[in-house]
Structure formats: C-alpha cells, structure tokens
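Input: one structure, supplied below.
Removed from the display is one protein chain of the complex; every other protein chain stays in position.
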Amino acid sequence: MELLNLAGIAGVYTLMLVILIAAVAMVTLRSLFHSALALAAVLIGIAGIYLTLQADFLAMIQILIYVGAVMTLIIFAVMLTEHLSHQTVRQNNRQSPLAIAGICAFLFCLTGVIVRTPWPLQPQNQTATITAMELGKAFMGQYVFAFELISVFLIAALIGAIVIARKDK
Amino acid sequence: MPKSYTVQNTDLLDTQTLEVNFGPQHPSTHGVFRMFVELDGEVIVTLKPVMGYLHRNHEQIAENLTYLGIMPYTDRLDYFNAMTNNLGYAMAVEKLAGITVPERAQYIRVIVSEFTRLINHLSLVGFLLNDLGAFFTPILYAFREREKILDVFEEISGSRMMCNYLRFGGVKCDLSPAVLETMKKITRNFPKFLDEFEALLSKNEILCMRCQNVGVLPKELAVNSSITGPVLRASGINYDIRKVDRYSLYDRFRFRVPLGRKGDTYDRYYVRVLEMRESVKILEQALQDIPVGEILNPKTAPFAKAPRNFKPPVGEDYGRIESPKGELGYYVVSDGTPQPWRYHIRAPSFINLTILEDICLGHKVADAIIILGSLDIVLGEVDR
Amino acid sequence: MEILDSIFLNTKKIFLDLLGCWLPDWMILLVNIGIIIGVIAVLGPVIMMYLTLLERKIIGRMQNRIGPNRVGIFGILQPIADGIKMFTKEDIIPQNADKIVHFLAPVLMVIPALLAFAVLPFGRGMIPVNLNVGLLFFIAVSSTSTICVFMASWASRNKFSILGGMRSAAQMISYEIPMVLSVVPVILSAESLSTYAIVEAQARWSGLHWFVFTPWGLLAFIIFFLCGVAECNRSPFDLPEAESEIVAGFHTEYSGMKFALFYMAEYMNTFTVSALAATLFLGGWEGPVLPSWLWFFIKTHALIFVMFWFRGTLPRFRVDQLMGLAWKLFLPLTLINIFVAGGYHLISDRNFRVAGASAVLLVSFLLFTVFLNRKYMPEKRRYDLVD
Partner (left out) sequence: MFFGLGVLRGLMVTLKNFVTSYFMPPDRGGLFTVEYPEKRLPVIERFRNFPFLVYDKDPENPRCVACEICANECPTKCIYIEKDTDPNKKPLRRPAIFDIDITVCMNCGICEEVCPFDSIYMDHPFEVASSDRLEKLLFHKNDLLKSNDYFHKIRPTHAAAIDARRRAVEEKKKSAAVKPSETGQPPKAQNGGKP
C-alpha cells in the first residue's frame, strides 16, 4: 500500500513542478498568445492541486470560472488586437541580474517565514470531505451576509462595465 | 464612383476593413462568379461583382453557323431551361422570316415552357435553401420532382437538359399519347408536392428570420435598372410578358400573376412558389384541350433537310419571351445569307445582377450569399 | 432480468477475482481503474465512428436515398474506410502557421470530449466515476473546449478561420450560460450534483416520475437540449463551419488526421450532451422492463436522432439572431424557470402547482417571443394575384 501513496505524493510534486514550469514559461515566452496558453496551463494545474486535496467542488469552479471564462476573455483580447501579438516582445534586458538578486532576497525571507510559523497540519487524509451540500448551506446560512455583499459588488461592476462600453451613445 | 456603406462605429479605435474574395470557386456562387467584398466586421462596406469567367463567345460563334446550327447552342445559355431558350430563339427567327406555327405545335411549346418554369423555380428554391444551410434536403425533394419532368423531356426530345427540340415553324417530333398521359399525371401530383414543400419551408421561423427584410429591392430602383421576371414582380410591379405581349397562345389560358409587396428575399422566394402554382393551372388547361394536327409548318419542311437554303429576308428583328428568370430577348439581323449577320441575346440574369451591389450594402456576409441566391442567376446566361 | 441488468458488472467482478489469486489487492484497484479507462477509451472513438455512419444513413433516408451501403453489408465498414482515408490523407500545415499551436489544437479538443464520458451513468452501478459534483464536472470540462477553438483558428492564420474562430467562441460562451442555468431546477429537485443521485431521484418518485413530465422540467429540457446542440456547433447553430459563408470556419486549414480529431470531438460531444440530457430529464438508465444500460442507450440514441433530424431539416441562424436567441430568449426563460421550479416544490397541492407552473411558463414564453422580441417574429405576408 505504501507504494501507492508514495506514487501519490510523487504525482503531487510533479504537478507542482509542471505548474512552476508553466508559470516561468508564461513570463518568458515571446509570443503573447503562447504565454496566454501557459497561463491556462497554470490555472488547470491549480485545479489539479485542489483535486488532490479532495476539494473537488472548488476544482470544478476553478476550471469553470478561470479556464472557461477568464482565459476566453484574455484570448479574445489577444485575438482582436491582431497585429499586437505579432511582434515578439524581447523578454530580457540589461537589468536582469538586478532583478534576480531582488527575487533571491524575497525568496529567502519567504522561506524563513514558512519554516518558522506552526502550520495546523492534520494527518494526510482528513475525515469528512466537504460536499457541495454543506458549502451551499454555509453560503445561505452562516455567511449569507458576505455572500449578498459580494453579489451586490459584482452587479455594480457589471453595470459599470456596460456604462463604460457605451459612454458616448 | 463605387457606392459604399459606412458603419457608424461608436468606439474610438478605427477598425481596419477586411477585403475578402468570394471567389470563382466559392461553394455557393452558382457557377463561376466572383464578389470582391470589403467587410467591416460582419457588415459589407463595398461589393464589386466580377464576371466573365464563363464567357464562351456564343454570339460570335453564332455568326458563322446556319440558323438551325445555332439552335443547339441556345440550349447552353441558361442550362436549366433549354426549352425556353429554344422558344425565344425560334420565335425571333419566325418573326424575322414571317413563318406561322400550326396549332398543335403552339400548344406543345406552351406545355414545354411551363414545365421548364416549374423546373427552374424548383431548383432555385432548392439552391436558396442550400445557401441558408438546410443540408441538401429541400434541394433533393425539388430534384426528385425535377427528375420526373426531365424524364418527360428525354422522352420528347431525346436529351434531358440539352433538348434542341424546337424548329422554325414547329417542333422536331410529336408527343406520343403515353407521354401525354405521364404529363397529366405529373401535373396532377404537383400541387400535393408543393403543399408538402411549403409546409417544410414557408412558415419555417428560421427561414423567415433569415429572409424577411433582407435585400429589399425598392420599386423605382427595380424599374430604373430594367429588372424583369419574378424579382421585379416580388417588388410589386405587374409586368409579365406573357400578359403584356400575349405571345403564342397565352391569351387563351386563364392564369394570374403573383405580386409581392416588400420586395425582399422572402417575397422573391414566395412569388416563385405562387408562380409554380399558376404554371400548373396553365399546364392543366393546355393538356386538356391540345388539338390533333401537324407539328411542323409544311412551308419550312424542306429547310429541315437543307438548313443552308434557309435564308430569311434582309432585316432585323427582336423577339422576346417570359423565361423563368425574366425577359429573354433575341435580336437577330439577317443579310439574306444562311448565316445571321448579327445575333445578340438580352439575358435576364445579366440585367438582374446589376442591382446586386445596391441591395447588398449594409447587410451581413451571410445575407449577401442569400440575396445572390434569390436573384436566381445562371452564369451560362450572364457571361454567354 | 437482474442477471442481464448487471451483466457487465458481474463479468468485471469475475475477471478481477480471477486476477485476484496472484496479484496483491492494491494492484487489483489499479486494474479496476485500468478497465474503466480502457472501456471509455475504446467506447468513445467507436461511438464516434458509428455515429457518422448513423447520421449519413438517417439523413439519407430523410431525403429518400439510401446512404452509404457500398462498404460492408449495410455500409457497416464505412467508418473504418473513412478512418483509413483520414490516416492516409496528406497532413498539410500552412506555411506561416504557428506549428506547435496548430498541432496542439486538435489534440486538446479531444481531451474535454473524452473526459465528459467519466461522469455519465451508463447503467445501474455502471458509472465510471461517481463524483458528487458530476454535473459541475461536465459543465467545467465542456467549457474548456472554447480555448481549443481559439488555438485552432489563431494558428492557421487565414481570414476565414479567424472569422470562424471568433464566431464559434462567441456562440459557445453565450450558449453555456442558459445551459448551466437550465440545469439548476434539476439540481434543486434532486438535491445533489451527482448524476447518479439525479437518476435515482427520478426513480424514487411515484408514477410518471421523470423530470421531463413536470412543466418546468419540459422547458428546461428543451432549452438544455438546444443549448447542447449549439455547444457542439451542430445545425441549426452550425455557424462556425458555415460552408456557404466562411468556407469551413476554424478547421479550414486542417486536413488528414488532425481534421479527423476535430470531427471526433464534435461527434463525441454530440453523444455526451444527448446522454446527459437523457440522464437529467428522461430518467437516465431508469426503465420498466429492459436492462438499465439498454434503456440508457435507447434514450441517448433517440436524442441523437433528433440532432440528426435537425441537421437534415433546418436552415442555419445568422450570427446576430443566434446571439439574440441565447441572450434574449433562453436566458430570461431559464431564470423564470428556476423561480417556478422553486415555487413548484413549496406548494404541496399536486394539480394546482402543475397548472400554476405551466401557466406562468406559458405566459413568460409568449411575453418573450411575441412582445419583447417582435423583431425576430416572422411577419404575416400578403400577396395579391393580379390578372
């Protein structure tokens, strides 16, 4: 049996490696369209991680919202500004050593914080997986105020977008 | 100055128009016909028709042939209605040479040209629905009926589409009683088929959405650009040469001319369906009282054997008939020799095509294809 | 009938017990998963091949002609002949196309189509993966195929495919929303997202208990099915590959095996959408006499017949009418449908709630078709026959 969960852990780490590679690729790829696709790969990878943590509702929502809607919007923008995506932007310039130094400093502090804080680590497999039913009850029960506030906020954003789009009609 | 249509773009960024060639090989331009279209997004800004891909020098060839030798060439003008092409040419030369046609031959000519009108309108509706996207079903129903009529044509003239059936002063061969019987059966079943066809199409919401108020042809534009045929009648102008000229025997039959009101693609479609119903009425009356008698004017019999002796008197003449696509006219100038000195055809499709640009501007790409389809052009006639 | 009903489950159990004697038990778990994956990987393409044959036969019959019958007895081997043709066809990549993305697009197009099989309940106990968010999984997976359409149209770099790509993406997005909203009443009354539980919920009720027989269920079924047809770009919504306008939409520049993959993805989508529609509204594998998996296939193939029927009869919508239909007719109707379904569950008196619900739905349908969308309604036309 331990071979099985060893394979499981190895799978999770390879997934994280894939996400890292896709993220780096997103930043360094020359063509805009390719980096948009790399972003899609990153988002799907994150959904994969949710799945390994048994949060399947969250994973599906992640794919539906991010990959289905947000990515389509980004690619629409890229396709509509046709000639913009043709010139391949030069990714690295003279300040790259300075930037790498900055990143290393930031990583150093980050790992320091991660190592020091006591994470409430439970054993690997939690007992009850949270089903969509409980999430629904929590939304409508305990967190109903936050839920309504967010929906009002979203509608305001929606109306704002429409007003901007037809501002001189 | 080419007319153009400006889209009122509200947003600030100036969109670049897209030039697209709906080229000679495009799947839905009825033969080799090119439209050079400038698109702003989906809307057509300018449209330039390009023709001449199917030009076969028909009129120049005719000047080196005897009058009878030209007859098989007229089949290939509008290759859907060979019989009406023959009829137009035969009537023009008969007017020039002053030949009368016996009674039975006149009846056969009316029957045959009304059958061609059925074929033409059936194929048009089928092709129009094909451009609209109905996957070949309406066109195969139309072709199933067309096959029956083509078999009758093959029985009479020897060939389904290139009939070469009419001669100056009559027709080449007679109708046997069996053929008359099958003709009567076809005309009896045709209204039933038309009802089923209309049930499939006329009230179809998608067809109505796609065709209504698309490509509206105003009355004065239609008259000014001398449009003829169902396209003109769909815009509401009562001009049918069968009623105006009363040529051949058309004054003997009771039939009515359908007129549309708005003149858009749906009216052009529905006026043709009503015309099919009127043609069936004419056919019933004609098949009812077709007399017995000779089918060829005896005076022209010797010329059948020796076409080069047929020398019509010097002079010129213009004979016209109501072909399914519009007014088909033949202008023949004879200088006494067995070969015509000048021979010109007034092709209805060519004239109807001139307004394509005016009624397509401002519509979407998908509409341009349907408007072209509803004008019912055949490139053989346009390019000659 | 029980044996016939779970015939596939028993064979798998016998096979696994046979293997059990010399393989460790966790290996059996892997083998079990392997069998399920194998079945789906074989089932998908085979279904696709025989759907193409079925479609050509049915549409042929509708047009009073026979349809393919040269290869094999009734054209049985026709799909294999098509497959070989697709393999041997030269695979042309346009000169200035973007090689990687051009290659990736068809591959990524097939993945969502295959993934959607994982959630369909083929029979009693025969569901590949019993996710408790099965329905959401299906919708999430089918929404990712938009990106593959974008990749295909962008990579081939020609005018027609860009036009086609834009149109199909816009169409897929605007038909996804009514599709998702039309499923909400079903979740509401089955109290679960898992497709297996939905089918059991429909089995639990007394009498005629499929959701399609309730007023809101019927409307939701029609809208879900039409959006499903639009989702896999089939007629009358097949704008992206409208051959009469833009030649073949986003797969203009594809030939050979890549084109076959697009073709496969479209037909698998057809199967999965009809299967899901059958599961949600027509009671999935639930049926009186015949074994459960047979009921599932009968219902799915009935809906697939309807899709082929549409293709054989209906002309196609124009772009703006297509969008108008989704946003101005389907969306409001589904929203009202959710409220009506909610009310339907609160009222206990049976025939009052049926009459009330159908009355409200009928009024809203007329409101949205005759009054608000007057522009789309066919006008009455009069023609005068003049002498």
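Order of writing sets the labels: A, B and C. Residues in every chain begin at 1.
The rule is simple: contacts are C-beta pairs under 8 Å (C-beta built on N, C-alpha and C of every residue); 3 or more make two chains touch, one makes a residue touch a chain.
Keep in mind it's a predicted model, so treat the numbers as computed, not measured.
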Of the chains that are displayed, which are in contact with the missing one across the whole complex? B, C
Considering the complete complex, identify which of B:173, B:221 or B:361 is in touch with the unshown chain. B:173
Hidden partner chain, touching residue among B:77, B:201 or B:217: B:201
In the complete assembly, which of B:65, B:180, B:221 or B:237 touches the absent chain? B:65
Among listed residues C:61, C:85, C:345 or C:375, the absent chain is touched only by C:61
Touch with the missing chain holds, among B:85, B:113, B:137 or B:349, for B:137
Residues on subunit C facing the left-out chain by the touch rule are 58, 61-66, 309-310, 312-314, 365, 369-370, 377-378
Which parts of subunit B are in contact with the chain that was left out? 65-66, 68-73, 137, 141, 144, 147-148, 151, 154-159, 162, 164, 172-174, 189, 196, 199-208, 296, 301-302, 304-308
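Please note the rule applied: only the chains that are shown with their structure count from here on.
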Averaging each chain's Cα atoms, the one nearest the global Cα mean turns out to be C
Distance-maximising chain from subunit A - centres being C-alpha averages: B
Mean-CA-position distance for subunit C and subunit B (Å): 44
Let me have the rounded angstrom distance from the C-alpha centre of subunit A over to the C-alpha centre of subunit B, please. 63
Note: subunit C residues in touch with at least two other chains are none
By the touch rule stated above, which residues of subunit A touch at least two different other chains? none
Okay, in this complex, where on subunit C does subunit A touch? 26, 29, 98, 100-101, 131-133, 136-137, 139-141, 143-144, 146-147, 150-151, 153-154, 162, 165-166, 169, 173, 176, 191-193
Subunit B residues touching subunit C - in the complex, by the definition given at the top: 18, 20, 26-28, 42, 129-137, 140-141, 144, 200, 203-210, 212, 238, 243, 256-262, 266-267, 270-271, 274, 278, 364-367, 369
Subunit C contact footprint on subunit A (complex, rising order): 1, 3-4, 31, 33-34, 37, 40, 44, 56-57, 60-61, 63-64, 67-69, 71-72, 75-76, 79, 82, 131-133
